[in-house]
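A single protein chain has been removed from this complex, and every other one stays in its place.
== chain A ==
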Amino acid sequence: MDAKSRVRIATTSLAGCFGCHTSFLDIDERLFDLVRQVDFDRSPLTDIKQVGDCDIGLIEGGVCNAENVHVLREFREHCRILVALGACAINGGLPAQRNHLSLASVLQEVYLTAPGPAGGLIPNDPELPLPLDKVHPLHEVVHVDYFIPGCPPSADAIWQVLTDLVAGREPVLAQRLIHFD
């Protein structure tokens, strides 16, 4: 395969725990097969900091702050196929458990009333992206082409979807790949 026909993949984690990325690494030595066919663009595994034009973008985690929105839009703009990877990307997951509370009350609990901390201030520097009121799933912000369920999706499920997409097939997940726990 020449450089042009190689498939280019980008991955990122928004409001996620990195468990979906860890599960992706659980493809173990299949990683070596994968990199024979694909190049990695922006990803926690590379030092590419800004996403370029890609065939496939995998996103873990929902959207919890202004920066997540920005990165998600950049991914949508640059990735031909965008995949929501795991429960957080699909419906907010654990971080969205704050959605029934006011953001202010959560910040207060953590920085002002939780046992321990001395200081009495809530971080507010302009370097910190503004947290959103609620944690949102990806598809509320951009169009998403595929959703891989699970917390995290198994390595086999991620492998199946990736190999299907790389080969230009419509991905199909057998029941055993989406049924667990």
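What to note about this one:
The working rule: a residue touches a chain if its C-beta (ideal position, glycine included) is under 8 Å from a C-beta of that chain, and two chains touch if they have at least 3 such contacts; residues count from 1.
Everything below uses one rule, namely that contacts and distances are computed from a predicted model.
Missing chain, UniProt name from the options "V-type ATPase subunit C", "Formylmethanofuran--tetrahydromethanopterin formyltransferase", "Ni/Fe hydrogenase subunit alpha" or "V-type ATP synthase subunit D": "Ni/Fe hydrogenase subunit alpha".
If you put the hidden chain back, the residue from A:7, A:20 or A:144 that touches it is A:20. For chain A, the list of residues touching the undisplayed chain reads 13-23, 25-26, 28-29, 31-32, 35, 40, 44-50, 52, 64-65, 67, 93-95, 97-98, 101, 103, 105-107, 109-111, 114-125, 127-129, 131, 151-152, 155, 180-181.
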